[in-house]
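Removed: one protein chain of the complex. Kept in place: all other protein chains.
Right after this comes chain A.
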Amino acid sequence: QFGAEFRRFSLDRYKPGKFEDFYKLILHIHHIANLEVMIGYADVHGDLLPINNDDNFFKAVSSAHPLLRVFIQRQDEVDYSNFGTNTLSRKKKALVTLRNDNLRRRPHINISMPHDFRPVSSIIDVDILPETHRRVRLYRHGCEKPLGFYIRDGTSVRVTPHGLEKVPGIFISRMVPGGLAESTGLLAVNDEVLEVNGIEVAGKTLDQVTDMMIANSHNLIITVKPANQRNNIIRSSRMSGSSGQSTDSTASHHSLPTPHVLQNFHPDEMESDEEADIVIEGGLEPQHIPKLHSLTSSSLSRINGSSLSHRLQRDLVLNNSSGRESNGSIHKLLSSLKTDPRHSLVIPRGGIEEDGTVITL
C-alpha cells in the first residue's frame, strides 16, 4: 500500500485550512484511516520535509509551485527511513539552512531508535558573547555516548576595577575518550567554565557546579573560556550569513577551522528540550495500542530569556484507554521504557539556538 500509490487532489492554496483536516483528508483519500502515517512534502530544493501541524502545512501549501508533492509514510517506518527531520538533507549532502528549519516542526513525538545522524553540539549566542568566550550546547538526548568530561577547581585571573585579581574558577580537567564532549571538539581540557545554562558559576563550589551540570545534562549549555584562544570566531566574516549548521559527531572529529554558528532558533524546539515526564496509566502491560500524542506549543513567537517561562509544560501521556490497535514498535518501546533511558527519552532533533540568557524554570 505504501509502495507506490499516487493520487492527485486540489486544495485552496490561500485557505488551506487546518492540518488536522488535511490529515483526515489524506487518510480518507488513500483509504488508510486506520493507520498512523507521516506526511511529508518536497520543498523547492527537493528536500523532504514533514507536514504535521498547521504551520508547516501552511508553509508547504504556500510554497508549492505549482504542485505540492506529498509523501505519505507509515509512522513506524519513518523512524528507519530517510524521513527524519533534517536527516534526509544530510544524506543528500545538501545543506539545510535553518531558515527552512525555522518552519520545520518536530514530528510527532517519537520514541524511536537513534537516528544515523543527529546534532550533538552547537555553538550559540556568538553575537552576544565576548569573542574570548564560547557557549556550547551539548545534546544528550538519545545519544549513546556519555557526556564524558570532568571538571575541577582552579584559579583564574580576572580583570577587575582594582586590577588583575586571582579568583577561584572551575575548569574542565579531563575528557573521556570517545565521549560526547570530546567528540564535539568544542570543549577542551583546561577550558574555564563560566556559566551553566545561563547561571554563572562564580562563587559556586565544584560540587554545586557538578550538580547543576548533571541537572541540566539533557540539554547542557556551558559557557567556557577556551584555554586555546586561537580558534575563536572571527565575527565580521560571519555576522551576516546565518547559514549556521549543527555539527554532527563525524564532522566534529576533525578540528574545527571555523566554528559553526547558529542563529535562528525555534521556540518549539527549545521547548522540546524540556524534559517530559512519562506517565503510564494503569498497569504496566499495555494491552492496547498506546496513543502517542504531543501537546504542541501554540507559541510560535521567537522567545528569548524570560519569555521562556511561557513555555507550556508538556508531558508525554501514554494512555492505554484509547482503543487503537497494537503497534509493534511502540509496544516494544514501552516494555523497554524501564530498561533504557536512551530509548525511552523523547528525543528532540534539529538545530536549535537561542538568544540571550536562558532562564530555566
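Remarks
Just so we're on the same page, a residue touches a chain if its C-beta (ideal position, glycine included) is under 8 Å from a C-beta of that chain, and two chains touch if they have at least 3 such contacts; residues count from 1.
Simple rule for what comes next: contacts and distances are computed from a predicted model.
Chain not shown in the complex: UniProt lists it as "LLGL scribble cell polarity complex component 2", one of "LLGL scribble cell polarity complex component 2", "Sperm-associated antigen 6", "3-methyl-2-oxobutanoate dehydrogenase (2-methylpropanoyl-transferring)" or "ARMC7 protein". Interface residues of chain A facing the missing partner chain: 140, 146-154, 173-174, 181, 196-197, 199, 201, 204-218, 220, 275-284, 309, 313-315, 317, 337-342, 344-346, 360-361.
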